[in-house]
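One structure is given below, represented as structure tokens, and several questions about it will come after.
With one protein chain withheld, the remaining protein chains of the complex are depicted in position.
Note that the chains take the letters A and B in the order they are written out, and that residue 1 is the start of every chain.
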């Protein structure tokens, strides 16, 4: 039994099931991120944990207490909303202590809690202002402060950074991470931004169409995606997926692909146990950063394979240069060092790190497990 | 392009503009004329009206018509002036406006923030009731008021106006609260606030503008109502009915100046509201027309 248990939970509206048999156990001090495209059911799941939406079947338990029928205010949770949901008519201080007041906490105690949290978040100079007078980042802090003051068992975050501009979003991300490392609170965090998911979480649940596609640490999710959806959703630019045929040469499985001119190329797999797949079609997954210029290749990798191919487009992005080429009839993106000299139309020598390559079953789209 | 600096894209020539100003001024005169005629003739002796020119300024200024309209003019059979009826109207309007606005606020809150299956139907049925021709309810209303012992009384009129006013007040508050983020309600729920506490502490403090709209609309409508007042007023007739009785009385000399003074008296409260809070008055009219 974990700190927060989601056991076989489903959600239906009428006859339509929007969330199917979700099972997740969250341990104390864990930072779980629910990530997925809009409509995947992540916010619904969060609202069910919060008690804002009824659970159609299954159970949710916090610290071993089943909370299916417990009102939101009695679950000892706190929530940070996308729009911050600050009460416009109250000052920052009143906003932050409203929950304590509703729970009958005496005033001196409320004041003390407010002072502590305001100091922690560096908003002590704002407590007498109204939300309307605050900047986006300040509102965000107040919304977090309101949650912190409650000292809840579980913090719920519903896309808290999506209303901030790009720079502020990165700053606040770091801030949240610092806060979590300092306070060791248990957090469930919903986002559609895979970078937020990767950077913040201790574990990620990737969701799509009401199913949890994969639950694991950021590294597991990134390196060994369970299926093509997870592989392409996590990571930017997305993982390249191209058709390939498995051939065995020298007792080792290779992926046979075609270069831009249609000439067959062989890329040896590192460890994948693909014996049963000999002669069959698979989908080969290679992340852009696994295709580089030879100088930029990972020196720790034991399986760097040279690949010569024609460049179709180059996109210098400052820190890196992205190169598009054609492999097996698909556009494939490679990531070069910024100063790699590569021109469109040029035939270039790439280095492919096949240690990082994954193979998918084209029928089920599941990863072929090594 | 000559009109680059203008922020409206339409530019007009000089001749057109003169024409436009002319038309706009003519219509301003058209709208002001009756008010001018009423005002100017309410401070003239009667002889100046019948013998003189309606448009001319008075040669002798007098407030006697106003005094007469207020306290001595013959209304129906009693020479009471409009004063008691003005009081009736006040006694009727104040509670009716207050009750219907409060109920409308609660209804709007429920219909937007505590939605349930079929809530749109409930709202639709309440909304349609704003638009029925009230002739369709006159007969049963008379029967019911009689049965309740409220016929011809101020409480009876209050009941009628509340019943047929909550459709509009509900509409106002519903549209206003619909724009209020539902996440705030959820945050308050997690904070532990219940149904009434959320309304009282979170929604009501930001409802000022729409409350003003609702109060003004209800005030204007109820003050100006004639049909219900004439049908169910009995001995507690409101101002509009009394004014009509004053003007239509067929006995004696027609005291036009008194009639005009009476008409202005009947119009004063709503005109006052319009002048003080015209912005809200217009907004109420709009909200009542562009539903949704």
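Simple rule for what comes next: a residue touches a chain if its C-beta (ideal position, glycine included) is under 8 Å from a C-beta of that chain, and two chains touch if they have at least 3 such contacts.
As a convention for this text, contacts and distances are computed from a predicted model.
According to its UniProt record, the chain left out of view corresponds to "Sugar ABC transporter permease" among "Dihydroxyacetone kinase DhaL subunit", "Oxidoreductase", "4Fe-4S ferredoxin" or "Sugar ABC transporter permease". Of the candidate positions B:67, B:90, B:122 or B:204, contact with the unshown chain belongs to B:122. The chain not shown here is touched by just one of B:64, B:91, B:206 or B:273, and that residue is B:273.
The residue from B:66, B:176 or B:260 that touches the chain not shown here is B:260.
In the full complex, the hidden chain is touched by chain B at residues 1, 6-12, 17, 20-21, 23-24, 27-28, 30-35, 37-38, 41, 49-50, 52-55, 103, 106-107, 110-111, 114, 116, 120, 122-129, 131-141, 143-144, 163-164, 166-167, 170, 178, 194-196, 220, 223-227, 231, 240, 243-244, 247-248, 256, 259-260, 262-264, 266-267, 270-271, 273-275, 278, 281-282, 285-286, 288-292. On the side of chain A, touch with the chain left out of the figure occurs at residues 61, 64-66, 68-71, 74.
By our rule, only the chains that are shown with their structure count from here on.
With centres set at the average Cα position, the gap from chain A to chain B is 57 Å.
On the side of chain A, the complex with chain B involves touching residues 50-52, 71-74, 77-79, 81-83, 85-89, 98-99, 102-103, 146, 150. On the side of chain B, the complex with chain A involves touching residues 181, 183-184, 186-193, 197, 201-202, 205-206.
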